[in-house]
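Every protein chain except one is present and positioned as in the full complex.
So, subunit A:
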Amino acid sequence: MNGLLGAYVPGSSPLHRLPAGVKLAGLAVACTVLVLLGSPAALGVAAVVVAGLYALSRVSLAAAWAQVKPVRWFAVALFGMQWLFVDLQGALSTVLRVVLAVALAGLVTLTTRASAMMAALERCLSPARFVGLDPFRVSLLLSLTIRSVPVVAELATRVREAQRARGVERSVRAFAVPLVVGSLRHADALGEALSARGLDD
């Protein structure tokens, strides 16, 4: 979950110093190139480049692994399906594309502060002001979504523990109702906290 949570790793590598907008644009270009690369050999070269970028960023192996770990089972299933319905070369290419794209996105996350990401997003969306869209609100929405993941995950853990304590761990309703109610309560409290911090005008 760390990658999703924006587990920024402080550092001063060239990748850390690169502006967030440049990194996001680079990510978009790199993902397009990954789609265009056809052979496993070419994707193998791309994998070496990605590994080189990770080395350049000087983040730990554990942090790097945390970026691709969440998609490992998906990658295995995808490989199996592709092999079954296409061929081995197609399966290898598809899985490499997905894993490398995730690894690159993770690298951007690891080397970019969420606030810099929000600022870049706001700049990108600034023309949308002309149609009445507030870029700050959009970037805030994104940030709150990311921030809510650990909160809801923690709430789910607490609800599961309470279920076990009451011996109703198999009841879907006993899990869903407190989770939804708790999430809505958290949303209310968060809205109130944002107002209290002067972000409601």
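The working rule: a residue touches a chain if its C-beta (ideal position, glycine included) is under 8 Å from a C-beta of that chain, and two chains touch if they have at least 3 such contacts; residues count from 1.
We take it that contacts and distances are computed from a predicted model.
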Problem set entry | Which of "Multisubunit potassium/proton antiporter, PhaE subunit (TC 2.A.63.1.1)", "Biotin transport system ATP-binding protein", "ABC-type dipeptide transporter" or "Isoquinoline 1-oxidoreductase subunit alpha" matches, in UniProt, the chain that is not displayed | "Biotin transport system ATP-binding protein"
Seminar exercise, completed: Of A:R129, A:R147 or A:R164, the residue touching the omitted chain is A:R147
Exercise. Pick from A:S39, A:S115 or A:S171: which residue touches the chain that isn't shown?
Worked result: A:S115
Exercise. Which one touches the absent chain: A:Y8, A:W83 or A:F175?
Worked result: A:Y8
Exercise. Please identify, in ascending order, the residues of subunit A that touch the omitted chain?
Worked result: 5-8, 10, 113-115, 136, 140, 143-144, 146-147, 150-151, 154, 186, 189-190, 192-201
